[in-house]
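Left out: one protein chain. Kept in place: all the others.
Should a chain be cited, it is by its letter among A, B and C, assigned in written order, with residues numbered from 1 in that chain.
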Amino acid sequence: MIIFLKQDLSLDKEKLFRQFLVDRRVEVIPIKRKEQLLLVVVGRFGELVRREVESHPSVAKILETDRPYKLASKSFKQQATKIHLDNGTVIGNKHIIFMAGPCAIETKEQIRGIASEVKSAGCQILRGGAFKPRTGPYDFQGLGKIALHFLKEAATEFEMAMITEIMDVRDIELIEKYTDIFQVGTRNMQNYPLLKELGKTRKPVLLKRGMWATYKELLLAAEYILLGGNEQVILCERGIRTYVPETRFTLDLNVVAYLKHETHLPVIVDPSHGTGRSNLVRAMSKAAIAAGADGLLIETHLDPRKSISDADQAISTVELKKLVKEVKRVAMAVDRK
Amino acid sequence: MIIFLKQDLSLDKEKLFRQFLVDRRVEVIPIKRKEQLLLVVVGRFGELVRREVESHPSVAKILETDRPYKLASKSFKQQATKIHLDNGTVIGNKHIIFMAGPCAIETKEQIRGIASEVKSAGCQILRGGAFKPRTGPYDFQGLGKIALHFLKEAATEFEMAMITEIMDVRDIELIEKYTDIFQVGTRNMQNYPLLKELGKTRKPVLLKRGMWATYKELLLAAEYILLGGNEQVILCERGIRTYVPETRFTLDLNVVAYLKHETHLPVIVDPSHGTGRSNLVRAMSKAAIAAGADGLLIETHLDPRKSISDADQAISTVELKKLVKEVKRVAMAVDRK
Amino acid sequence: MIIFLKQDLSLDKEKLFRQFLVDRRVEVIPIKRKEQLLLVVVGRFGELVRREVESHPSVAKILETDRPYKLASKSFKQQATKIHLDNGTVIGNKHIIFMAGPCAIETKEQIRGIASEVKSAGCQILRGGAFKPRTGPYDFQGLGKIALHFLKEAATEFEMAMITEIMDVRDIELIEKYTDIFQVGTRNMQNYPLLKELGKTRKPVLLKRGMWATYKELLLAAEYILLGGNEQVILCERGIRTYVPETRFTLDLNVVAYLKHETHLPVIVDPSHGTGRSNLVRAMSKAAIAAGADGLLIETHLDPRKSISDADQAISTVELKKLVKEVKRVAMAVDRK
Partner (left out) sequence: MIIFLKQDLSLDKEKLFRQFLVDRRVEVIPIKRKEQLLLVVVGRFGELVRREVESHPSVAKILETDRPYKLASKSFKQQATKIHLDNGTVIGNKHIIFMAGPCAIETKEQIRGIASEVKSAGCQILRGGAFKPRTGPYDFQGLGKIALHFLKEAATEFEMAMITEIMDVRDIELIEKYTDIFQVGTRNMQNYPLLKELGKTRKPVLLKRGMWATYKELLLAAEYILLGGNEQVILCERGIRTYVPETRFTLDLNVVAYLKHETHLPVIVDPSHGTGRSNLVRAMSKAAIAAGADGLLIETHLDPRKSISDADQAISTVELKKLVKEVKRVAMAVDRK
């Protein structure tokens, strides 16, 4: 149950109501939204208490949901969440969002060169890795802070927003200074301390689905962020681990169609990791949009063969331009732009 | 290696050449195609023999492929295989193919009623189960022969082709009298005696991917049929077994994009089994076509709640009409019809 | 529900009772067991009919189970099913059963040579493939009938029973003449026509779990055989398809422990396919017995490197001898022999 308190409630009345709940052993988590205070109830309680709460003079309304993810569910919020970025881009709107860039930022020139092409392809958001989660400790771990600087500069020059990955709670303050969107990678989908801290920021968070995660687990991970009061969560399907050896991961588009019924949060698809093969990226980008996705997250490189990491799945910026054009045609066929 | 013999080769010369191969311990499987005789080489041989074969006067050309599925690969045949049905439908052409109907044929009236709606929705092929493979022996196993009759009548009345499942080698002769396309279900993808016998028929075979099968295994299963001389194989993705509990299967559209690079055979997608949830079927149908599929295989029922089997995944015929319309818009956006 | 008719019931009374059921629209499948006639009820019926049946003078007792696999469940039969072979071997008893031999029978000398070693290692059953289900049509498909002859001769000479795979319903009559146990391979676990025909024979059937199958699906596949009146079904875990690349399959020993709670049928484990790596076979054989398995099915070769198929997973007969010794020690530690 979620309790919506009345909008101009005095602090005293709020306190009294909180005590009223304590007396009835109803545990709640408070969320301050622009408009009002919500109290999300943890656990269950009887019908009697429900009625008392509902009819309490400080309560505007209560909302009950049978979903374990209360704030992420459509019963909490029917209309789609729209996320507004500083460069005017809106995620979750009619327009398809294209986020593209290299897996890892290698040099200032590299990211500037790619940014120029990504912009001219029609993308709104520049991606690039500064802190890279790598399976092995001997792999290239990213350039770190300096790469944030390069990425920001390139994004700014070409009037794009930027997105970059966060792995460590201790890096939030630093990355927040640069980024427009925090990206949480697949390995960290259930890194709860990280999710909780990101819930306290007011920057959008793109949450990648764990390669092992059920739909419910993804939505519950989003709930950790929402519960901190950060309403700007973007879900991202990036492929799951299956037995198929021919692709790096199996891109699960069922989840896109499912989430569109289940949640108000925008959904992005990463066909680069989701296939691991550059020659499948274009077709699967179109499929993702046809399935209902709000945008795409794509790895691109001026010359993919020279990329330090993930060379097999990055597409060239030339290919990216074709992709954007073709995807836009499909977007129109499903009443998007 | 595949050896193409010259077209008007005398039987004597053919025999001599076969002996020439036997002498060199080259084992082959002969395939008689309309135009000419192919000899598909089993196993390997040295460079010397290769040259001897290539320059032999009875040989038109040889073809080498690094793929384990020789006849199914694009190196054997570059242009897409088109399958012509008696009602004028062509599978593998620009037009998207819609196959729809009930999971199981229940009565003559049921299938006739559905057929009428399926036709008016714009579908070319009527599907329906007469012999049903059921997980449990106490489940409804299909009406058998009489259902073939009902299905044929309904398809004929509404000028559609029909497709129905074959499970038992001993039923081929019977089903062949009725059906336009044999359907091989997911559980039988590696039922080799069945595949071999279907290779001897000259009716199209829709081969569903095993819910556990790799892309290579699917293509090798098709190869069993092709090697019998039956060139009309249609591949079908219908969802794979993964850990995801929210859907019945995980529809793998990566395979569609992959197959379009790898084989000349047409590819159909079954979003009904591939999701197991009727409210996801429409979105995933559009995604399948955007990924490059040549058509769809859909479970539909006048009133899905009354269906004997697979009620959760069948869509109503009303929903089917919407689906066909929406899919056609996506088809145009990817240069199909 | 299963209805046990009284033991010396006259044919007339049986007929009358069958009519009594028809009148109440209760559909049954009759099973003639040595002792008596069982009627397995398909579908559901009301409490009233249940009481009428229970108190009917021709009925000895009725048995209700909440399991979908009625005959395979422990509620039908509590004590373990014991399968007696002609060479005196009993499967499902205290003694651990060792079935070993080559993947494919290659020559008379090969199988005789291996048989001699397999016997001296302490194995009771000789395995060998005559008809091989192979993923690709260009792979060695087995020697066929002649191999059955070789296998029988070798088994007989060394006083072992034999087991060999059946793939095609049309081969049952032939293979039945030779074999002591039919083996149904993983690809055919849901080949229902085959299972039904095997249910009509009176030879034991070793049913391998499909590499994609749930525990329930395995038990329902067994039910197809049991329902034909063949009580001698042996279940076999042989590894499932997972995302793990380091082994060929993931051997699921949870299923062994689970089946021991759920069914009276004996359970065999195939660690050769279940790992696909010869250096893991010994450890996993011991683990299988510790988990509660009744026996092992092992690929062995005099010189595994020279084996035509599955060379990576076959162990040498020298290794087999060590394995049998070590497994017997573990067997004693879990009160087996």
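A few comments on the model shown:
Convention: a residue touches a chain if its C-beta (ideal position, glycine included) is under 8 Å from a C-beta of that chain, and two chains touch if they have at least 3 such contacts.
Small disclaimer: the values here were computed from a predicted structure and weren't measured.
Contact with the chain not shown here comes from a single listed residue; of C:L39, C:I240 or C:I268, that residue is C:I240. Contact with the omitted chain, checked across C:L38, C:A291 or C:A314, is made by C:A291. When the full complex is taken into account, the listed residue touching the unshown chain is C:H261, out of C:R25, C:R44, C:K177 or C:H261.
When you scan C:K108, C:K203 or C:K216 for touch with the missing chain, the hit is C:K216.
Against the chain not shown here, subunit C presents residues 212, 214-216, 240, 242-247, 250-258, 260-261, 274-275, 277, 279-280, 283-284, 286-292, 326, 329-330, 332-334. Although one chain is hidden here, its contacts on subunit A can still be listed: residues 29, 40, 42-43, 68-70, 133-138, 167-170, 187-188, 190-193, 210-212, 216-217, 220, 223-224, 227, 241. Think of the hidden chain as still there; on subunit B it touches residues 241-243, 245.
Basically, only the chains that are shown with their structure count from here on.
Taking each chain's centre as the mean of its C-alpha atoms, the one that lies farthest from the centre of subunit B is A. One simple way to say how far apart two chains are is to compare their mean CA positions; for subunit A and subunit B this gives 39 Å.
Centres computed as Cα averages put subunit A at a distance of 49 Å from subunit C. Touching of two or more other chains is recorded for residues 241 of subunit C.
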